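One protein chain is absent from this view; the other protein chains keep their places.
Letters A and B name the chains as they come in the text, with residue numbers starting at 1 for each one.
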Amino acid sequence: MEHSRVHNTNNNGRGGQPRLVLEVEDLYVSFGGYRGRTRAVNGVSFQIHQGEILGIVGESGCGKSVTALSLLKLVPMPPGRIDGGTISLHTDDTTVDVTALAQDSREIRAIRGRQISMIFQEPMRSLHPMFSIGDQIVEILLQHFAMNRRQALDKAVALLERVGLPEPARVVHEFPHQLSGGMRQRVMIAIALACEPQLLVADEPTTALDVTIQAQILELLQALQAEMGLAVMLITHDMGVVAEIADRVIVMYLGEIVETASVDQLFTNPQHPYTQGLLRSIPNWTDQPKTPLHSLAGAVPELLDLPAGCVFVERCPFADKVPGLRKPSLIETEPGHFVKCWLYTEEFVHARP
Amino acid sequence: MPDPDDILLATEDLRTHFAVRRGLLRRQVATVRAVDGIDLSIKGGETLGLVGESGCGKSTLGRTITRLEHPTGGSVGFRVDNQMLDITNLSQNHLRRHVRRHMNMIFQDPLSSLNARMSVKSVIAEPLVLHRAARGKELEDRVAQLLTTVGLQPHHMQRFPHAFSGGQRQRIAIARALALQPRFIVCDEPVSALDASVRAQILNLLMQLQQQFGLTYLFISHDLAVVRHVSDRIAVMYLGQIVERGPTVAICQTPQHPYTEALLSAIPMPVARHERRSKRIVLTGDVPNPASPPPGCRFAPRCPYRQQICDEEIPELKPTRQGHTAACHFADELELVGIGKTGAQPTTA
Partner (left out) sequence: MAHPEPANPREEAAHVPSGKTEAAAYSYWGLIWWRYKRNRIGVVGGIALLLLYALVLPAELTAPYPLNERHTGFLDVPPQFIRFISPDGRFSPRPFVYGLKQERDPETLRRLYVPNEEEIYPLRLFVPGEESWTFLGLTWDRHLLGVESPGKLFLLGTDTQGRDLFSQLLYGGRISLTVGLVGVALSLVLGGIVGLISGYLGGIVDDLIQRGIEVMISFPSIPLWIALSAAIPAEWNSIQVFFGITVILSSIGWGGLARVVRGMTLSLQNEDYVKAGRINGATTWWIVTRHLFPGTLSYMIVAATLAIPGMILGETALSFLGLGIQPPMVSWGVLLKQAQDITVLAHKPWLIAPVFFLTVAVLSFNFLGDGLRDAADPFSGQ
């Protein structure tokens, strides 16, 4: 409801900061295919702290989902392959590099659900159609905690209540197909939170839902996050969703981070021409209807023929002023605001509009 | 150019129900009232935006108007050669000969709406061939011209749909819809399957084509922001019925039905926190099953302003103070909040 959680935002990097939960450094992921290897994620680095909602936005093919799946080693391998980088998960006493763990090792399975859990766009695909909701939660609880079935079932009911399902004692005995889309997503959240993970990865959690249901789920995620001090990584294509609940935002394009900033910085002062174009192309509530919208030229290119320099060069309105063949690096333009664009270097500052 | 006051299409108490059949003997166990008593009219050259959540019947309404579905009751009138023609019960044969060329449709997913086995040329030529509108060299010229119209190049006609990006595929689908120079096009979620950066291109193209050819659109979408941008008037659907309708800006700024208000309030806004609305209305519960709608007002079970009468009496769709039409017992009493009046920051009622 309110947006007063500013106390746990924006203090990344400077004094008295919340605990670091996850650190991704220079991650490269590619997929083999008929037509050669596609580089899905290209040198992505970011951090997530306790109690923070990190939004990752981008269009199809930008590598946001692959990044998320890599955190849990859920990228199918082959054809997928982690080509480089580290994913460090910091727990209370140890640090684990997820990339170094074997695909289905005991270690990674101990992390899944217990340390990092994940919810997906289509909850029906993640729920087993033949087991009741209760059975599915109980199974996970028994796997990670020393408790008996009775206790686990009680805890399942409590969890369902916490995610706002009406009549949890009844729902616990129902099957996924008996629930609506919004209720299923709530069940998924309950399952994801069952083992009190440090980090919740939500991959397009509301894309398949109607706006009124989306509002419910976003509100729930926000409330739970504040209450449990959870770190949340929210992956979405919808700028509105990010603005609504994220603290910090990463904008991805073709496997690279092009801009990262706090949510207020990003929406008041977007800097990368891609972010600017994307935000301006969204219909605004104050424009006159039936006037032309600002639009980005072209379409997202295929991952197979990536431009050699800046990933956005083919669609960038300033491309003719800057050497497109050289790859820019991420530059800090104001505290906590990084952008990967030549326009913000000393050399090309004159080319800025 | 059509006279803008001409009604091009009008429905009266239009109903489309589906039988739910179960079991070996296929007994009918329930009726889904997907479209349940719709009155609307569309003037020549305007865009009517039809907005609602999944399962509210908006796509079924679009398909019923184009007679892909046979209506259960009510009527659809469509102006052909300056005469209103009741097309509700025309045979498919008759429709083909006299009506089809004047109305067309654009679908949500261009990957599904373009046959992957056909070249772009045969896709766009299909309506022209079917109506014997052109052949040979003339046909090829028409296809080339249509491709140019939608921002593609004539040599693209040799290619196959899979060689194009999502936005380009939608352009091909639009070219096909324009082939017979129809007056009326139903756009069923035409930008929902597209990437955000391409969406604006297609919306601009649709608006520009409307001006260029005097087209009339029924624009169906779940995305109120998009609908607001392209429409002259908006109709909001809930559970098979229209709950509110009126001029675009008025509906968004001063909604008169609680559902419209909630819908507007639920839209996540891509703006910084300090520009944000201060209060959000989050509806509880889910949309009821359209096979057994609530007895009174269909929105009553989720309505934050519900009174006793709401559960008992079905509200009529009637004109309100603000000059639109709403189906709410308290349309004139409630002070509902919209978006866009003073920046993006309306005050709370």
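To be clear about the criterion, a residue touches a chain if its C-beta (ideal position, glycine included) is under 8 Å from a C-beta of that chain, and two chains touch if they have at least 3 such contacts.
All values reported here derive from a predicted model rather than from experimental measurement.
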{"item": "Absent-chain contact - pick from B:176, B:229, B:257 or B:273", "value": "B:176"}
{"item": "Touching the absent chain when the full complex is considered, from B:28, B:54, B:112 or B:307", "value": "B:112"}
{"item": "Absent-chain contact - pick from B:11, B:64, B:88 or B:204", "value": "B:204"}
{"item": "Candidate in contact with the missing chain, chosen from B:78, B:164, B:238 or B:299", "value": "B:164"}
{"item": "Residue of B:32, B:150, B:225 or B:328 touching the missing chain in the full complex", "value": "B:150"}
{"item": "For chain B, residues in touch with the removed chain", "value": "63, 66, 68, 95-96, 100-101, 103-105, 107-109, 111-119, 126-127, 130-131, 145, 148-153, 156, 159-160, 162-165, 167-168, 171, 173, 176, 178-181, 201, 204-205, 208-209, 212-213"}
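Here is the rule we go by: only the chains that are shown with their structure count from here on.
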{"item": "Interfacial residue positions of chain A with respect to chain B in the complex", "value": "1, 3, 6, 59-60, 166, 180, 182-183, 210-216, 218-219, 237-244, 263-264, 266-268, 274, 277-279, 281-283, 285-287, 289-290, 292-296, 299-300, 315"}
{"item": "Chain A-touching residues of chain B, taken from the complex the two chains share", "value": "47, 53-54, 165-168, 195-201, 203-204, 207-208, 222, 224-226, 228-232, 248-249, 252, 262-263, 265-276, 279-280, 282-287, 339-340, 343-344"}
